[in-house]
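Next up is a structure, given as structure tokens.
Missing here is one protein chain; the remaining ones are kept as they sit in the complex.
On to chain A.
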Amino acid sequence: METILSLKNLDKKYGKVHAVNNLSFDIQKGNVYGILGPNGSGKSTTLGIILNVVNRTAGEFSWFDGKLSTHEALKKVGAIIERPNFYPYMTATQNLSLICKIKGTSTDKIDEKLKVVNLYERRNSKFRTYSLGMKQRLAIASALLNDPEILILDEPTNGLDPQGIHEIRQIIKKIAANGTTILLASHLLDEVEKVCSHVVVIRKGIKLYSGRVDEMTASNGLFELKVDKNEDNLLKLLKNHEAILNVTKDHETIIATLRNSISATEMNSFLFEKGFVLSHLVKRKPSLEQQFLDLTKNN
């Protein structure tokens, strides 16, 4: 598999603050990565370093196996960090054609990309007249101009209203479906959960996990159960079952975390034999939020 970006022992100190601490991970072509971490965990600093706007204190990173210098590589990258930055006195089209000049690509795709983000109608309005959502969409259009090998998004839905968040997510999903490699930094877990196949979890600049989303915690999943009557006996029975690690109650729902793998069919028939008729039974993986909390708690 082709490595697009590789970080080795990256370090960044702002005075006494250790923003990025010995961070290493690789980005492979075709995957959708999420960088997860609470606010101030070093996500943006890491992206700033690989995007040539923040100087690293130590360590190395290389784009495309080191075949290109950083600024040459960035011409094949599309990136949005934090707030969209454009020239307020230029229109959308003028701003985008400036970016084409910097990236050294043709200006043919400007209209096409403006249509992707629904800004085509407003292409001749000055940037300063745009709402935040429109600015963010223009930023996405600019990042797509060169049909990038990798799209880097830092908190792309920050500060947007639900409508704007929804629009941006739809666009990201569309792009991911095309097979573009994406690196998405966010503290919004459901955002990452919905689109990412891999995650890198950082806290206080230290990497806690990097790998597939579903392998983040060694878990056999959990059952959600509901029963109309005789609940106390069901709880007792579940607690004594050998495949079940522990049982908790969340409002009306009983949550049974598994020690060993057991299918929903087996569980259902076992309980039926014991005389319990369930009104609700779901087997699922723990949510990313749960995994994330477990991970940050343990470390």
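Structural remarks
The working rule: a contact is a pair of C-beta atoms (placed from the backbone, for glycine too) under 8 Å apart; a residue touches a chain by one contact, two chains touch by 3 or more; residues count from 1.
What we mean here is this: contacts and distances are computed from a predicted model.
The chain not displayed here is annotated in its UniProt record as "ABC transporter permease", chosen from "Cell division protein FtsQ", "RNA polymerase, sigma subunit, ECF family", "ABC transporter permease" or "hydrogenase (acceptor)".
The residue from A:Ile4, A:Leu23 or A:Ile81 that touches the chain not shown here is A:Ile81. Checked against the hidden chain, the listed residues A:Val17, A:Val53, A:Leu245 or A:Ala264 yield one contact partner: A:Val53. Between the chain not shown and the residues A:Ile102, A:Leu245 or A:Val277, the one that touches is A:Ile102. The chain not shown here touches chain A at positions 14, 48, 51-55, 69-75, 77, 79, 81, 83, 85-90, 94, 97-99, 101-104, 142.
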